[in-house]
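With one protein chain withheld, the remaining protein chains of the complex are depicted in position.
Lettered A and B in written order, each chain numbered from 1.
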Amino acid sequence: MAEVSLRKIVKAYEGDVQAVKGIDLEIADHEFCVLVGPSGCGKSTTLRMIAGLEEITSGEIAIGGTVVNDIPPRDRDIAMVFQNYALYPHMSVYDNMAFGLLLRKFPKAEIDRRVKEAARILDITVLLDRKPKALSGGQRQRVAMGRAIVRDPKVFLFDEPLSNLDAKLRVQMRTEIKKVHQTVRTTTVYVTHDQVEAMTLADRVVVMNHGIIEQVGPPQELYHRPATRFVAGFIGSPAMNFIPARLENGAAALNLVLADGSVLPVPEDRTARYKSHAGRAVLLGLRPEHLTEPREGRGTYADIAIQPEVIEPMGMETLVHFHLGEARDLCARIDPTLDAHPNTPLRLTADMAHMHLLDPESGRVV
Amino acid sequence: MSATAMNRDVPGIYHKAGSLRAERRWALWVAYISLTVAAIIFLAPPFYMLITSLKGSAEIAGMTGSPWLVRSPTLENYVNIITSPMFQRFMLNSLVITACVVALTMVVSVLAAFALARMRFWGSQMLATGVFLTYLVPDTLLFIPLYQIVGGLGLLNSIWGLVLVYPTLTVPFCTWIMIGYFASIPKELDEAALIDGATWPQMLWKIFIPVALPGIIAATIFAFTVSWAAFVYPTAFVTTPDQMPLTIGVVSQLVRADTFAWGQIMAGALMAALPPVVIYAFLMDYYIAGLTAGATKG
Partner (left out) sequence: MAADGSLAGAALRRGAPNSLQRFARRRSSIAVLMTTPLLVIIIGLVAYPAVYAIYLSMLNRRMTEFVGTLNYEILLESETFWMVAFQSCFFAITAVLLKAMIGFWLAHMLHDIPDKGQRKWRGMLLVPWVIPPALSTLGWWWMFDPSYSSINWLLAVISVPEVPWLGHHWWARIAIIMVNVWIGAPFFMIMYLAALKSVPEQLYEAAAIDGATGFQRLRYVTLPMMANIISITVLFSLIVTFANYDIVRVLTNGGPRDLTHVFASYAFQVGILSGNIPRGAAVSLFMFPILAICAFFVLRSVVRRNKEQM
């Protein structure tokens, strides 16, 4: 059990290509921390530096208060689960799990106790004599986790552990991983490109892009209060809509004027926050779930007339894809009972209480 | 007009569809006939060697009737050859040489292949290419300088001279195919082992060798068959019968200038060919994997 701290971590390859550009991150003891971002954002490199599989160009990594920059992987007291599981194909499940302990010269009885215990937690006791070849994807995943658990390390590292599984199994194993973490409570660093995984598993999510951290926070906070356009667009599915607009002073409060001239009122409680941007070009950020069929009630609503391009019935909701002037690939979530057709005009309501306002230049949320 | 065209087309289609099955059956016939003819031709010489080895000297000297049949089969030739101290000596020499060469080859090539496949270091890529090129150097290109070198070491007419030079035939290819097998092991496996606390030697011994076992078996078989069948080096370096391995022993010592004891020669040749054939019979898949690996792996 230990906390992990990354201080000004840089990873540069030959030719001055920086994969990780100086990140700072404190991961608390027992925390489940997820690094998420698109491929090439440096998240795997960061994880591999924590593991000791990649050298650190500059900066410092400490595990449990000890700087580990110069310590080889085997002495860092970590365990890692790989995307392709990396089970030793010639060893039985039992031997796979026991291997790390064997190399560390644990007594036979202790190894046996730990392997059996881990197998019980993961419900793979009946598989202990099998070879990895004879296991399904989900079972291999469990064994890979078992191999990590038996070691009882300071930190668990997961490198996209679910991406080789099919969609259904992925959901199941996600729950499984969360359950295991609640049982063993080991500090965990988990890398994924899937924001749903990140949201569901994490105590704290670290969104990375182009080698830097865009935002760190609990899942709910990232969802409701994204700091940058990247985070706003990355978290949530379907992604947030970004509509270019002008912020103008209205009679009572601020108004957003879209390219086609339609006027959307900004909620009064935001006036103070947005005042400084009045008269400027901005981006309106609205999640599809806040762009729905017309509804009544308290709050600040604004109507928009659109021309649907594609209708996708999902069962519990229907997605409507459309564009508004320059803003393409917009999406709204409407009631599935509503009768919507492509190329037939439709009225939508924007729930302005959940709007985000972005500065198009800096990409930051105002 | 179009109607007549259609009428003409329809039977055409039926004809084609009908012929598909016939075509396939015909192809199968051609295949079986070709394979049978090939099998007869490919197996005739060893078969004829076997027939001859079962004949007594009188029957061979008789030279009458079909040579492909044996009238009074006898094991006399085999008894003679097995009890011959000279042949026993050849066999022993071959066994000692092959065992040493195989062991040496496997140690050298597994270590080198592991280093070349996994531990990138300065010049490793060049060395791997060099290994492949050495594999392409035939033994007949360098046997004369080697004759001088082996002679200089005082190892002419000694099985140890052969143990020294045979690795040039086996090591490059075995290293090359082991590089291929090791390279096909996913990188995450070593990383998992590193995190599990394995050192490099442990990783090689406990992970790579067991995982690449099929490759190791294939390479071992290759080294065995090559050093068993080697002919140029022993012919050049060994002229005293008691240091000869089987190949040159059978060819040079059993074949005497005037009276050819054909029955015995054939019995000897077959006995000498037996070990590789037995290995092939039991480990055919590995044998073939080793054979094709050079071009398909690495």
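Remarks
We adopt the following convention: a residue touches a chain if its C-beta (ideal position, glycine included) is under 8 Å from a C-beta of that chain, and two chains touch if they have at least 3 such contacts.
Everything quoted here is computed from the prediction, not taken from an experiment.
Note that of B:57, B:84, B:124 or B:157, the residue touching the chain absent from this view is B:124.
Of the listed residues B:49, B:96 or B:185, the one in contact with the hidden chain in the full complex is B:49.
Looking at B:82, B:96 or B:111, the residue that reaches the missing chain in the full complex is B:111. In the full complex, subunit B touches the hidden chain at residues 23, 27-28, 30-32, 34-35, 38-39, 41-43, 45-46, 48-49, 52, 60, 63, 66-68, 104, 107-109, 111-112, 114-116, 119, 121-122, 124, 127, 129-134, 136-149, 164-165, 167-168, 171-172, 175, 199-201, 225, 228-229, 231-232, 235-236, 247-248, 250-251, 255, 262, 265-266, 269-270, 272-273, 276-277, 280-281, 284, 287-288, 291-292, 294-296, 298.
The criterion applied here is as follows: only the chains that are shown with their structure count from here on.
Interface residues of subunit B facing subunit A in the complex, by the touch rule stated above, are 186, 188-189, 191-199, 202, 206-207, 210-211, 213.
Of all residues in subunit A, only 51-53, 72-74, 78-80, 82-91, 99-100, 103-104, 147, 151 touch subunit B in the complex they form.
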